[in-house]
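Take a look at the structure below.
In this view, the complex is presented without one of its protein chains, the others remaining in place.
Note that the chains take the letters A, B and C in the order they are written out, and that residue 1 is the start of every chain.
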């Protein structure tokens, strides 16, 4: 088999050296009850590269790739153009086939890139320190809540209703086992987030308040106001961002007083990938909180000759040293996705990121203007970055999304998909627009949406 | 622009250091008549990666990729499965972005791989020494003729009629300028090559006789017999091979007495690529002929500490040293294609190459049997490896190929395409079958061919 | 790029060659190249993308939250970017470079077909919330992979969404907790052997359990008697790694499992070492209730310098109803669909959602490609060759190194050694650094904790005999130096991009982000 270098002669020679008469001798400690003879049934035998490639291509061919269709999905996962050189970098065997940098003398490549990554994330978020990545935005969100309870020694977390529902669910899942109390709400369908309602829920037992920026409906909020309210009660402000590109145009959460900023990084370098692997970003504004952070941290130091170098540091927070007292159980994180993110960010730089953000916003404004003109469509948002909420007349948005898909347009994410069974939300459609969206795509969406909405109002469908 | 690191500040600073007031100062030696102001007209301005990618993908989308259709083309370019790891290797920046290994101390990677490549090619061809590659099989063929004239000091080359017509044309093109006399003929449509006719054309003025193996119609010949005839007259036997996989099953030209063996190497590692870049292979049986060889040669040596290493050697044959007395004018050759070839060959090894050849032959036999059953189709060949000639009733094969293409089948290469205007050949179709051909593909070709041939015989087309 | 005096390299730190005669001003040593930080070479106004200039007059509907202060990022053009990361990469060791016997981490070859398949737009360029009819092929990947995992482990259910091994552990423990809770009492304690990986106790604690350690026997296995002794109604679960982190098969796993089940507890198996038995042993036959599988270990998805991984969890009948959302199932018409909503029948009492979307799709495509490549026969061979290679190493080094469990029977996929008898104050660390100079990535050191100065060597099945033989020669050589107390080893590595790094200084005054030097 093409991945197995031992020959039968090798195997014989090695068994002889070991003093075993057959390979079965090496499995003597397996109890009889668990012995199998022959390869496990019901599974195919080995196959050539060509045969496997055919099989996988057939499966891939059954999916509608975003690149081949007008595409407007967001809701926590954004499609951006990833420069070709990003793949060159992450495909370097020295990065791809390395492990966590436990031996820093021969892992400076990974370590220096992580140090650069941490710096980029911290600056993007307006924070002091970022870690070397977590699994994704949603788990980072839980880690932030858990950290806030450690820092404040309080158990109650207030979640904004406009936090991505999957993120809220992850937090609630964890909290049901660990005793945190999670106060949450459904998003109110209003042109602007209602901060009063949110801040009124903060009390003396509140460890943190968790707000998404821009939120699940695409609306920005005045984080300063929430920060003040939280800090007044001794609580921390946790801000979640699912679209890092937004921060190329919009004030950072750190600048506005967030204590912990977490987010999803897939938008840069990583791609859609049907939801994973993604990239959890985690940063704190106050360097004093560093020792409460979850995950790996890369730090600068010097070698025995005085040359600058990098190492994983503060590992006494981590499971492999601290075991049950660790700040998190995370081990393998999203190293290669961090590399993709940092490479993309390096290509962008301050200038490119700002341009990218501006271009996203420009096209989103165009799309909002155009789509609002479709009869039966209303734009909810007063403000947005590259994603906004449309209110649709007629049948639930979830069905409209399916109708659009039948016409070859991936028109957005319905709130019905995100909040199944919640009637109040079922006519809302989230539409995301990025630099990959063309003006033709916008026109196609507008006309197909119009067709779908009109058709629906006919007694006999035209088709 | 994304590929240009100088900033405007850099440019200003650098001009100052140079003592120039503007960039125009550096172009003062360009005569006024050739000055242009502003970017050249009629060309577009720079574009983003995304825009360029879209443009190129649109063009790519207008071609019918072999992978997406039953595919039977050969005639000097063969489609084989290239293992994914080949692309990993040739994409390594250290290989991809290196130059010809002029500084051997920091080019051992390229040099050692070339040494291994030369050894593989020499063994495949049954020769003593192979060079480090030429452009492609057709130019290698001319180089062989030119070398034979140098070795024998004679001017006449006898070309087999069954030599790939493009190769014969290249030889004739060159010869018309350099005074060689080229004796050539058209292929005779016979089940076996007629060696008598060929050997009868060899005389005391003949520098070499050039034979393809298997030939353009897919037929093998007894090279031993030709070698004897050639050697009897003091001429060299040049053998051309366009399908290296064949030599995993068939006797090598070197074993049968060929003096110079040349060929096309694209079948391994390189791919179809619409005809280029390809890989010219060149080997000699007699090591005494080495100093008459064209192209680069990599040789083993030692470094100042006695460690084994590799260098380009015998460069006194080459243009950069020998100038007008060089054995060839070639400089840049096909280095990266050689790397792809050698990587693929290393993955195959003796065992894999033999298996690959056997699988090609098995499927070709299957196809020949099946296609012969189609009414109006006759198999010409008595013997073949993975390509054979069919004689088709009715209209010229060239049109039948087009009809098949309209039905989504790339059914083969018509001799009409290769020998335009030669009526005697216009009903012949070359069909190549490789391990990438499925039994379904064969069935599809058979039934579509039957449909096309039948349809043609109807007075009113069914369609 | 590479501005002078910008990297950590100071001009005064010239490099001298062996003879002390040759020095370089750049700090480079031919192909071993120094590289500054992007912040030292990049510029705010430089970019490696071509996008329209920002037009301040353009409509702005961001609600007044414009970012006015500089972000503090720098850019590089594409040539500079490719070079920066290429130079950095060359300071790294990877499997592609040589033997990487990092015990417990299973550094096997990452087949390149996997990489190619994962990049097909049909897999890489689809949105997790795309209409399900438009991603049936992706759901088939999930479904086929799930089938392989269930069949290989002999377990009836699998949760695909966990993002790595530790996340899988969490998934398993949360299901156990949910099952206990559903039965009326979550219980308090999870038992974890001393030799367990740090993620085991950390996970149990993260899920709200108290952790009790179980001792190991002198032969390197779980002390069954001590464990059974400790069992009681407070014990929610035991977490046992099998094959364990000493590289041994837990012979009495079934006995333990039965005893745990008898007191109403659940058995969590850490399946990080499944690669030793895949295709030969089905954990389902041993009484396992939940087990995570690191696709990035057993099924060859690349580690990428620290992730991403993927940690699907197989479940027994008892735990299956509690599996997390979302999951993929076939509906009546045979169409695959993603179940994202809680339902409340007996078969579906999900403990909830662990992550935003459906799991590590990019790893699924790679793992499935790997499984199809090997097939059932190949996977069995994988386990056998991995075990053969490890035993070969164990028996080739046991005469010279302390091999504490050499008499405990054959090892599985890894061979464990200890640091006894080293001379001159030399340690496991010194030996590891000596191996770096020899061109190897060191084995895992100081883990598991049950062996002093532990060295855990895992060759995997993708290493050739010649490679292992050369490693044994080098390892013996460095060991001999350690036994002889060779002082020079204390300073190793000599030839790596950096000499030993000061980890204490790094932790004492953490410098975790770059700051503009104040001059």
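Simple rule for what comes next: a contact is a pair of C-beta atoms (placed from the backbone, for glycine too) under 8 Å apart; a residue touches a chain by one contact, two chains touch by 3 or more.
This structure is a prediction, so every number in the text was calculated from the model and none was measured.
Chemist: Out of all the chains shown, which come into contact with the hidden one?
Modeler: A, B, C
Chemist: Based on the whole complex, identify which of B:207, B:368, B:390 or B:446 touches the chain you can't see.
Modeler: Checking each option in B:207, B:368, B:390 or B:446, the one touching the absent chain turns out to be B:368.
Chemist: Looking at B:200, B:301 or B:438, which makes contact with the chain not pictured?
Modeler: The one listed residue touching the chain not shown is B:301.
Chemist: If the hidden chain were put back, which of B:53, B:228, B:393 or B:443 would touch it?
Modeler: Result: among the candidates, B:53 touches the missing chain.
Chemist: Provide the residue numbers of chain C that touch the chain removed from this figure.
Modeler: 1-4, 6, 15-22, 24-26, 28-34, 41, 50, 77-80, 82-83, 86-87, 90-91, 93, 95-98, 108-109, 111-112, 373, 436-439, 462-464, 466-467, 469-470, 473-474, 477, 488, 491-497
Chemist: Residues of chain A in contact with the chain that isn't shown?
Modeler: The missing chain touches chain A at positions 1-5, 7, 46-49, 83-85, 87-88, 93, 105-106.
By definition in this document, only the chains that are shown with their structure count from here on.
Chemist: Per the centroid of Cα atoms for each chain, what is the distance between chain A and chain B, given in Å?
Modeler: 48
Chemist: Roughly how far is chain A from chain C, going centre to centre by Cα mean, in whole Å?
Modeler: Chain centroid spacing, chain A to chain C, equals 20 Å.
Chemist: Touching two or more other chains, which residues of chain A qualify?
Modeler: Only 2, 49, 53, 83, 88, 91-93, 347, 435 qualify.
Chemist: Taking each residue of chain C in turn, which ones touch at least two of the other chains?
Modeler: Chain C, residues with two or more chain partners: 43, 45-49, 51, 76, 78, 82, 86, 111, 113, 115-116.
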